[in-house]
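Of the protein chains in this complex, one is absent; all others appear in place.
Now for subunit A:
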Amino acid sequence: MTAALAVAPTTPRGGSPVRPAAGPALLAAIVAVNLLGFVVPVLNLLRLSFLKVEATGTLRETFDLSSWQAILTDGFYAGLLVDSVRTCALITGLTLVLSYPIALLIHRCRGTIRTLLLVLVVTPLLTSAVVRTYGWVALLYDQGLVNGMLMALGLSAPLRLMFNTVGVVIGLTEILMPYMILSLLAGFGRLDPRYEEAAMTLGASPWRTFLRVVLPLTLPGIALGCLLTFVLALSSFITPKLLGGGRVFLLATEIYDQAMVTLNWPLAAALSMVILAMFGLALVLYGRLVRRIG
């Protein structure tokens, strides 16, 4: 149950400390893996973004700035960036609102119930996002379960719940909830029921206790969960492809189209760099927030 271990409250444990000299040796493996599996491919992608591509998709090994020029001057790509960030922020917010109560409940449970709830949270991750998205298609389409129920309740025409932004937001919110819940739990370490009891004893209402005690103590978890959810939302393309109906243009789906359909690899590479920069920005914001929380 690795997930359960990962979210167990972090308490200092006994054991012999690692000698400082062993540090670099222990890091060598992960540094090598990251160099080969991440840094080198990213540099290669950066190089690719400066290559020339012809209308047929023919790639030429000559230096060319047109992909970057397109991104910086064509309003479509600026719009794409704004839409992507806005949609992903909305998804992150919804995921947080829906996941927070569940995480709080799991944090307070002990023993078998806690394990059971954790298993329930982790189970969806064992199924691929593609399968879960098709599950949403079955639920959301015009004659699907949701519209069927609404029509039975007296709605005259089916609501358009998919093949638009609504569908993408619904699908991604559900798919990303397990990540949010696990991150929240990992960041709930400082939340001790005794603080809440103390606040209540001193006369604070439950709502005030939540706002002044629980919420500040859980901020590290919220920040971590939001970072992870935002990054995952920004980079997912299968769910937006299946539920967006070709109407929702996001950075990740555009990269897929440019790379896999239009054969414009340099533009796809340049857009990938933009997404990477967004990730970096999100990380910086997260770092600042965590430092401020203390």
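Note that a residue touches a chain if its C-beta (ideal position, glycine included) is under 8 Å from a C-beta of that chain, and two chains touch if they have at least 3 such contacts; residues count from 1.
What we mean here is this: contacts and distances are computed from a predicted model.
Q: Looking only at the UniProt record of the hidden chain, which name from "Cytochrome C oxidase subunit IV", "Branched-chain amino acid transport protein", "Alpha-ketoacid dehydrogenase subunit beta" or "Polyamine ABC transporter substrate-binding protein" is the right one?
A: "Polyamine ABC transporter substrate-binding protein"
Q: From the list A:L59, A:M151 or A:I293, pick the residue that touches the absent chain.
A: Once the missing chain is taken into account, the touching residue is A:L59.
Q: Quick one: which of A:V121, A:L161, A:A199 or A:L242 touches the chain that's been left out?
A: A:L242
Q: Contacts of subunit A with the missing chain: which residues?
A: Touch set of subunit A with respect to the missing chain: 54-59, 76, 141-143, 160, 163-164, 241-242, 244-247, 249, 257, 259-263.
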